[in-house]
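Removed from the display is one protein chain of the complex; every other protein chain stays in position.
After this line comes subunit A, so read on.
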Amino acid sequence: MYIPDPISKLIDGFMRLPGIGPKTAQRLSFYVLSMEEEDVMELAKALVRAKRDLQRCEECSNITDQKRCRVCGDKGRDRSVICVVQDPRDVIAMERTKEYHGLYHVLHGAISPMEGIGPDELSIPDLLKRLEDETVQELILATNPNIEGEATAMYLQRLIKPFGIKVTRIAHGLPVGGDLEYADEVTLTKAMEGRREL
């Protein structure tokens, strides 16, 4: 069937996004046709701006629209602690807690030889540079608890040892507010291993 070029281009564009197949792409595309021109312009501009105006924070490598991100620029934050995460989305999750007042460092991934990601592909050199500053006293490693995330955490720990900075790893175990009986065996085993004295 013939589909006019502009719409087939639009469909192809949507299909490049994760989680969107041909049918969803088609539905979205035709929906765009029915939108007000003003709204379509807004969307198009937002897409371009997100790509063009965003850059990595010169300090923590998180994505930002300024040279320095809001967290790094905030005078009220505790500069002696840095929480290392894999992804900008992890910062958002951490910030939602409103309990952490230190700084961040975003690695943009985990070390994975299979995906061709070595230590230099991540923002690890930038992290080491930050540690030369004497103010940093603790590094919290909050990479994911899978094989790659654990390996990255262990690698960082070895790398940072000579700096004489305290290095900690976030705990894993039972989700708060959940019932013990619904936890799977592996999580429960991990939670038992990581138990603490009260």
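Note that contacts are C-beta pairs under 8 Å (C-beta built on N, C-alpha and C of every residue); 3 or more make two chains touch, one makes a residue touch a chain; residues count from 1.
Criterion: contacts and distances are computed from a predicted model.
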Omitted chain, identified by the protein name its UniProt record gives, among "Nitrite reductase [NAD(P)H] large subunit", "Phosphoribosylformylglycinamidine synthase subunit PurS", "DNA replication and repair protein RecF" or "Aspartyl/glutamyl-tRNA(Asn/Gln) amidotransferase subunit B": "DNA replication and repair protein RecF"
Residue in contact with the excluded chain [from A:Pro4, A:Gly21, A:Pro113 or A:Gly177]: A:Pro113
Hidden partner chain, touching residue among A:Met15, A:Ile63 or A:Ala151: A:Ala151
Of A:Glu38, A:Asp133, A:Asp184 or A:Glu197, the one touching the omitted chain in the full complex: A:Asp184
Residues from subunit A at the interface with the omitted partner, ascending: 111-114, 118-119, 146-148, 150-151, 154-155, 158-159, 184-186, 189
